[in-house]
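Only one protein chain is missing; all other protein chains are in place.
Think of it as A, B and C in the order they're written, each chain with its own count starting at 1.
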Amino acid sequence: MTLHVDIPEETFSSILAKAFRNTAFVAGFVITLLILAMAIVSYAWTPYDVTKLVISDKTQAPSLAHWFGTDHFGRDILSMVMVGARNSIAVALVAVGIGMGVGVPLGTFAAARGGLVDEMLMRLNDLVFAFPALLSAIMITAIFGPGAVNAIIAIGIFNIPVFARVARAGALAIWPREFILAARAAGKNSTQISIEHVLPNIATLLLVQGTIQFALGILAEAGLSYLGLGAQPPMPSWGRMLFDAQTRMVVAPWMAIFPGMAIVVAVLGLNLLGDGIADILDPKSRRQR
Amino acid sequence: MRLWKTILAAAVLSLAAGTSAFAARTDLVIGIPLEPPHLDPTAGAAAAIDEVLYANVFEGLTRIGPNGEVLPDLAVSWTISDDGKVYTFKLHTGVKFHDGTDFNADDVKFSLDRARADNSVNAQKGLFAGIDKVEVVDPATVKVTLKNPQGSFLYNMGWGDAVIVAPESADTNKEKPIGTGPFKFQSWAKGSSITLVKSDHYWGTPASLDKAEFRIVPDAAAAVPALLSGDIQAFPFFDPDSVAQVKDDPRFKVVIGSTEGETILSINNKKPPFDKLQVRQAISYALDRKAIIDGASAGLGLPIGSHISPASKDCVDLTGRYPHDVAKAKELLKEAGLESGFKATLKLPPPSYARLGGEIIASQLRDVGIDLEIIPVEWAQWLDQVFTKKDYDLTIVSHTEPNDIDIYSRKDYYFNYDNPAFDKVIADLNLTSDEAKRKELLGQAQKILADDAVVGFLYELPKVGVWDAKLQGLWENAPIQANDLTKVKWSE
Amino acid sequence: MSLLDIQNLSLAIGDTQILRDVELSVAPGEVMGLVGESGSGKSMTALTVMRLLPYAARATGRVAFDGIDILAATEDQMCALRGDDIGMVFQEPMTALNPVKTIGEQVAEGIRWHTKASRAEAEDRARKMLDRVGLPEAKFPMSRYPHELSGGQRQRVVIAIACALKPKLLIADEPTTALDVVLQAQILDLLRDLVAESRMGLLLISHDLAVVTEMADRITILRRGEVMEAGDTARTLSEQFHPYTRQLAQASMHVPARARPHGVETGHPLLRVEGVTRDYPGRRMSLFRRAPGIRAVDDVSLSMAPGQSVALVGRSGCGKSTLARMILALDRPTSGTIRFRGETITGKSEAELKPARRDMQVVFQDPYGSFDPRQKVEKLVAEPLHVLERKPTRAGRREMVAHALHEVGLDQRDMDKYPHEFSGGQRQRLSIARAIITRPKLVVADEPVSALDVSIRAQILDLFAELNQKLGIAYLFITHDLTVARAITDEVLVMHDGKIVERGKTSEVLDHPQSEAAKALVTAAPDLHRAIARRMQEQG
Partner (left out) sequence: MTAYLLKRLAIAIATLVLASMVVFAVLEILPGDPARLMLGMNASADQVELLRNQMGLNAPLAWRYLHWAGGLLSLDLGRSYTYSVPVIDLVRERLAVSLPLALIALALSTIIAIPVGLFSASRRGRVGDTISMGAAQLGVAVPNFWFALMLIYVFAVWLRLVPAGGFPGWSAGIWPALKSLLLPAVALALPQAAILARVTRSALIEVLNEDYIRTARAKGLPYRAVLWRHALRNAMIPVLTILGLQFAFLLAGTIIIENVFYLPGLGRLVFQAITQRDLIVVESVVMLLVAAVIAVNLLVDLSYAIVDPRLRSRQ
């Protein structure tokens, strides 16, 4: 079919222009920025000190003094949500970092080598995938004890095969391309080709997967914290706040509502951002539009 | 809002069929926090076993009443020899086990001998250590001879570990308990619930309930909605932290009773800098018990100043020994050469009193310059690391055994506390039977512990029961951990 | 009265104007050829008639089919027309069939839908149709799945679907572009017969002037959405009244001026291929059994002199690309040796191959796929410099790239652009610039012009010729297009089923083919000269 109207691949500025016409991207970008800003601001300022317990002020309903109300120790929920963002972002980000840092080299290496190496790495991947992620995370924290660092490791380990798979699939799609053949004809070895040609071409793929895993990381951290296996007090975390809230749903529903909303909004924002990026950069979706 | 509710209700009306409640019910669902590992009270320490079976399925010669008093049970009456060594029990006749076999003196002898045998797996073998011999006088009479006079013997025979079992069923009680009580065991859905039904051939006053289901609800978070939705009608051991949720609801009755659980901030007395008296005292001054009780126990529970329940007649009120005084605490730390504060860890087992209290204590100690890292641990790890290996700085735990002040004199106990003066008091106490003298010695012991600030004494764990307002006859206090259903009934 | 009558058709997708005032008509039994280069809007014209345009497209004007106003028809009316009165054949046979349905189902589906025939009846008709398009029951039962057929066979299925209900109008959009010349000839014959049999009108869309000339009674020439010229095929092409028509025709027949390259020492052959064989193992059938392997290249020997230009021609799947890859040391032969400049290059490590790579470069078919879209031209063109013993400095590198760009007719400022900023023809120039930057002695070009429009193709062929002369580079052209071979090579090797079946001077082989394979290729190849001549003859 000759529907191929030869749309040129965009320059950076035209991508930007397109990006800001993409509703999902803009919404995701703004939300993500807001959450980030909230986390950063919390370092310098929060309405109240989140480490200070004021038992006499416990479980107060939202008011002008406490917009989101107070928790069972009289702490300001708004301040805790702000500081909690730090923890969620840190855990999810580092976990994505671990996943990418290990998974992407493995995946590209497997694709470049092929054969036995590929087979073995992918079987190893299967092995990790065969373990229910949450269960393994629980076992990991049971061994090393609960805490933010161990939550990061537990979530990060399960990001590795995800990125390895995506990187491998992406790389396998790049390898048969003629420009790779051209590079081989120019005498480049597989490592050089992987770094110079394959990685830049799967970068957007990885970026999109990265935002998805970031969002999943926030959910996973919340889940682990909810089971009491994530960040420990006095550091507030959204999942922990929900854990504390669940026994007080009748008298202090705001304790559950606000951190829950924070998780929903953050995950929603990241997913929208990922969708937006995929929409803007994926040539296939471009053709569909 | 109301409209919404109506619409929603109408939309899912079909689901509601069968949930409507009827008057004069004879069934009861009771929530219990822990699942018993098995169902033989004579072969395990877990309190959860007694919570289900004690007085309901199994009975002893004597039993403990709602306020801790000793009452006759399978024994109609007893006589005690003058030297206090020989107890002669007269037994009820016509009693049958649930499997239809007869109960008589042979069963008593079997049960007591089995419990004190060398290969016994009874968790409280100490209860039977004083027994010299058990003799069957006639089918309705048993004579127990003690090695030494023992004031607590009748009380001991009321423990769940001393219930009477039949030789025919003793080995299978773990899975299918057979007793003489007003309820017989029906089924156990592991991980979910244990169901008892009324026994038709009970020797005493039959129970009012036809069926009682003990449902295992491990989390406070799940207990509240279960109660509110009416799925479960009684939680005799409710998490104090959740009481606020139901306190103002007229459908429920909240009963605050007492326990023997001294909740303490345990300190590793040998580990620097906690080996310094000033440091321990500083910690005691830094603690604000009121805030802790308010924050971790919904304001319920009495503050304690030493290791004896305030409800006990032997208690000396030492709560004023270390008032909340941040300045004094800092001063003491300065004396100890730690004016710039220090770091330590606080290991917290799973119960909410520990986890919540830990957060508050960490915050309070931070105010005096002690920076605590909170490490939550499971019971397995707590027993392993803290209790056995003594690898800890601070921890919070409730010591629920009654009259257990002697633990501070035990060698190698996890407090790592060693004070010959205290040991001497305890040794004397063990040789003393005179009430007044005992009270004085106990007073001394309490004072020594307080002066040494061995641990941070926090509060007496309350026994919070929450149940349907129409339910009558459940125990208000918890002299022992049990849910005696013999007198429980629904009003109306 | 015409069957299809298009007047003042304009079409826009979003802000892009695709068609402007297009006029076109097809009479019953008539073959109308619609010719144009890529982007001219010829496919869009066809899709407008079918009303299968993308969601955002807006068409104005008048399209009448058999008295029905197509642009105003309801979707239900269109469904009744499609497949019943108007059939359509598409370019890409590999993807035009649903992979999860049998060919029988797919042919019968339209029949059942339109005639409400019973399953058995519809299948019966489908069977007859498949027989008619040359897929006899014995070899092609209805239960075959598309993936079990070759490209040509699949295109026959697509034609069977389109013609199953003997439509009044058949639209064929580049029906043979994805096929090799021999298959192309077969499919065109089939279409011609079907049209003649049931007096269908045929709207044949193609970029290939020769194909259209052979087939069409009248032609319409489209350029950037506008009709350039329309009329009787023979007259239009013989008179070449419109300058664009002339341009197209000339480009189609273009032969670059060639002179002997200078400065080429003769004597030792540049490349010697001796008895090279390449086997691919068969798929594993079970744990212990493999399907018989495929011998892609079978005992091939050849030799090339410096500066010589050789064509390797053959049908698709004959093994020519595999051979090219082995010569480029991108694949290893199962047996045999390849010597380049007298050194054996088979079985060498990548490091040992570096000197050879310096003198041996490649130009690929797809000007879009052969550049990494994420890198700038400077880096891309400079990539082969990697094999130089002494790596140039950054400034030196820029200078070399600038020079190479200049040689292929591009501006040196282009080196800071990304490949997507270039057109297809320009990209192929970039590709050539990359190939010559190390001053190689041999360039292997795999179908270097077959993806290009005719006018661009002519320019690129000129460039090849010029560089051959100027730099004395030897070429090995891999192609299935005899025009290209004829235009630019001295010698031709005909490959069939992995073997070289004929070799000789280009003109001799193409004018007097000896082997069956060569004869098939030559007779099937569309030739504008010949086609016009025949048309003229027919009309007297």
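Annotations for the structure displayed:
We adopt the following convention: contacts are C-beta pairs under 8 Å (C-beta built on N, C-alpha and C of every residue); 3 or more make two chains touch, one makes a residue touch a chain.
All figures in this text were calculated on a predicted structure; none of them were measured in a lab.
Every visible chain touched by the undisplayed chain in the complete complex is listed here: A, B, C. Of the options C:3, C:18, C:34 or C:50, the residue whose C-beta touches the omitted chain is C:50. Remark: the omitted chain is touched by one listed residue; of C:58, C:101, C:413 or C:439 this is C:101.
Considering C:15, C:76 or C:389, the position touching the chain not shown turns out to be C:76 (whole complex). Touch with the chain omitted from the figure is made, among A:26, A:54, A:93 or A:142, by A:142. Taking the complete complex into account, A:263 is the one of A:151, A:199, A:263 or A:277 that touches the chain left out. Mapped onto subunit C, the interface with the missing chain covers residues 50, 52, 55, 75-76, 79-84, 87-88, 90, 92, 95-101, 106, 109-110, 113-114, 145, 147-148, 158, 161-162, 283-287, 291. Touch with the hidden chain on the side of subunit A covers residues 1, 123, 126-127, 129-135, 138-139, 142-143, 215, 219, 222-223, 226-227, 239, 242, 246, 249-250, 253, 256, 260, 263-265, 267-268, 271-272, 275, 284, 287-288. Where subunit B meets the missing chain, the touching residues are 5, 8-9, 12, 15-16, 18-19, 37-38, 45-46, 123, 174-175, 187, 189-193, 215-219, 221-222, 225-226, 228-232, 350, 378-381, 383-385, 387-388.
Note that only the chains that are shown with their structure count from here on.
Between subunit B and subunit C, the least number of touch steps comes to 2.
Farthest from subunit C in terms of Cα centroid separation is B. The two chains most heavily joined by C-beta contacts are A-C. Ranked by how close its C-alpha mean sits to the mean of all protein C-alpha atoms, the top chain is A.
Centre-to-centre spacing of subunit B and subunit C amounts to 86 Å, using the average Cα coordinate of each chain. Those residues of subunit A that touch subunit B in the complex are listed here as 51-53, 55-56, 58-59, 72-73, 142, 145-147, 228, 232-234, 243, 246-251.
Across the complex, subunit A is touched by residues 16, 18, 38-39, 42-44, 54, 90-92, 173-174, 328, 330, 350, 353-354, 357, 360-362, 364-366, 369-375, 380, 383-384, 386-387, 418, 420-421, 423-424, 434 of subunit C.
Across the complex, subunit A is touched by residues 219-221, 224-225, 228, 239, 241-242, 244-246, 291, 294-295, 352, 355-356, 358-360, 362-363, 366, 374-378, 381 of subunit B.
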